[in-house]
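Of the protein chains in this complex, all but one are displayed in their positions.
Labels for the chains are A and B, by order of writing; each one numbers its residues from 1.
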Amino acid sequence: MQTTLAKKICIYLAAALLALVIALPVLWLFIMSISSSTHLTTLPLEWWPDSPTLENYRSLLIYAENTPSQSFLYAIRNSIFIALAATGLSICAAIPAAYSFSRMPGPRRKNLLYAVIAIFMLPPVALVLPLYTVMSALGLLNTHFALIIVYCSILLPFATWLLKSNFDTIPGDLDEAPIIDGANRLQAIWYVILPIARPALGAAVMMSVLLAWDEFFYGLLFTNDIRSKTITVAIADLAAGRVADYGLISAAGILAAVPPVILAFFMQKTLVSGLASGSVKG
Amino acid sequence: MISHRKTVTAWLLLTPMIVMILGVSGYPLIKTVYYSMTGAKLVAPELTDNWVWFHNYIRALSSANFREAIWHTTYFAVISVGVEMIIGVMVALLLNEVFVGRTLLRAMLILPLALPTVVNAMMWRLIYNPDFGALNALLVQFGMLDAYRSWLGDPATALDMVIVADVWKNFPLVALIALAALQTVPKDLYEAATLDGAGMWNRFWRITLPAIMGPLSVALVLRTIEAFKVFDIIYVMTRGGPASSTKTVSFYVYQEAFAYMRVGSGASYALIVVLISACLIAGYMYLIRKHGEA
Partner (left out) sequence: MSSISLSNVTKTFGAANIIKGVDLSIEDGELVVFVGPSGCGKSTLLRLISGLEEITSGQIHLGKKRVDHLSAASRDIAMVFQSYALYPHMTVAENIGFPLKMAGKSKAEIEAKTNEIGTILQLLPLFERTPKQLSGGQRQRVAIGRALARDPQIILLDEPLSNLDAALRVDMRMELARLHRDLKATMIYVTHDQVEAMTMADRIVVLRDGIVEQVGSPLDLYLTPVNQFVAGFIGSPRMNFWDATTNENGDLLLPSGTALSLPRKLTAHQPVTVGVRPEHLVLAADDGTAALQGTVLSVEHLGSDTFVQLHCGFGDPAQVDINVRFAGIVPVRIGERVNLSVASLDNWHIFDAEGIRVEAAQ
């Protein structure tokens, strides 16, 4: 009796501590985002603004030339476009590849699969120099196209691996049946495998979008103005800017975090089971 | 003759992926190797290349600065991943207990994971701000610190503070993987052990840890590989400073190639990083093959 009560108390204390550790930094970011910059630079620091304001959000979201809102809104647009296009391209190539790896195994293809995973894990510094010189030679620096292509080096192996692990769980008969029924391989994939694997496909799409949204290194190097700067680069710029408007920076951070956080909560189950199966099964 | 229709189809289905991977990864990797043996410059790299064999490598390995960057990277990787593993497992054990609010807490773990790395870095940079940061304010107001400190401006603390930010973002990953593994451990195993008189400590070492060791080791290697690439968080929080105290290898390569425009030697640095990563990746491959076949 005594020990279980003590244990209960310990558990709730630990849970509360954990909740605080996770929530406080983000909460503070949010508080900063609704504070005026004068309030944030008053000493001693106060923990709640006397007059919460949405001014920071307004100045980011209402478009005006040559203001932070211009670069911010363009960056959001660029990131959305690049993330979706790179995801689409990668998924299109990943689906047949994953099918082939999963349903038509062979020793050479197995080695190729491991090679693909190894490439996924290579540090980007190993690839960035030639990619940069080629893009620069082709005049593609500072275009969406360059980042879309380059992001495929990250998204494609990842999506292939994720889909392959999922296709593995579909019984073998289910893709032989359509072949018998007169379908070719592409039809078998389209009409049978993909509908069955739709949750995994959704997870692959969402996680690819998250990866692309989060990317910074290539974005930093391959873009230099509002035409193609991504949101991560824009935030880094803001954070390093001469005018340190902490409220504005925080608001930008919050806004940049909203899409991935919503996406992640939305697909919490798939995310967790994807993580788990990825690490349990390899 | 006998055709191998199936094999042909199998390769045809792989073709789009192979072409893309060769284009965006295979070719660049080989070209990096080529660059690493030349004195190529970022401006017009093809014009200025002159073959220097292994000169770049020799210079890289004898450069004290680069060795220091390797040391910073190793320190960052070992400490951050180590702490993430310990906290992650503890959090997983906590969440494996039954209590009110467990589901909410587990959902909260997603928050740091989903936060973009750059936003995370920026957030902590603001928190660490020497003049108006929340950390200083908090510590001073609670009387734990006498005067404001420049957490990221002091070479003695900068890297550790970056590690804190990294741990905050990534321990949930370990926790979620460990939690998923924990939930596959049959309950009666614990009950049997309790009946056998095993205490809590014993149960953890004898049952829990072995049961989650597989997924945990995969997570460990994965996180280490990631930690070795670290760039974003460094760039946003410290730009390698102060006094190069947070300069990691990725940042070093970035500077060499894009600030000093020395593509040739930058490539050689990059390949040394690749070599270190390759050992880790080989470890990862070994683990997934082992678990894949089990």
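Structural remarks
One rule holds in what follows: a residue touches a chain if its C-beta (ideal position, glycine included) is under 8 Å from a C-beta of that chain, and two chains touch if they have at least 3 such contacts.
What you are looking at is a predicted structure, and each value in this text was computed from that prediction instead of being measured.
Just so you know, the chain we are not showing touches A, B across the whole complex.
Only one of the listed residues, A:111, A:169 or A:187, touches the absent chain: A:187. The missing chain, though absent from the display, is touched by one residue of A:196, A:226 or A:263; that residue is A:196.
Hidden from this view is one chain, which touches chain A at 171, 173-174, 176-184, 187, 191-192, 195-196, 198.
Residues of chain B that touch the chain left out of view are 2-6.
One rule holds in what follows: only the chains that are shown with their structure count from here on.
Chain geometry summary: the mean Cα position of chain A and that of chain B are 16 Å apart. Of all residues in chain A, those touching chain B in their complex are 8, 11-12, 14-15, 18-19, 21-23, 25-26, 28-29, 32, 40-41, 43-45, 89, 92-94, 96-97, 99-101, 104, 106, 109, 112, 114, 116-119, 121-134, 137, 149-150, 152-153, 156-157, 160, 185, 210, 213-214, 216-217, 220-221, 231-232, 235-236, 238-240, 246, 249-250, 253, 256-257, 260-261, 263-265, 268, 271-273, 275-276, 278-282.
Those residues of chain B that touch chain A in the shared complex are 6-7, 9-11, 13-14, 16-18, 20-21, 23-29, 31-32, 35, 42, 45-46, 91, 94, 97, 99, 101-102, 105, 107-119, 121-127, 129, 131-132, 134, 137, 140-141, 168, 172-173, 176-177, 180-181, 184, 214-215, 218-219, 222, 225, 228-229, 231-232, 235-236, 239, 249-250, 253-254, 257-258, 263, 266-267, 269-271, 273-274, 277-278, 281, 284-285, 287-292.
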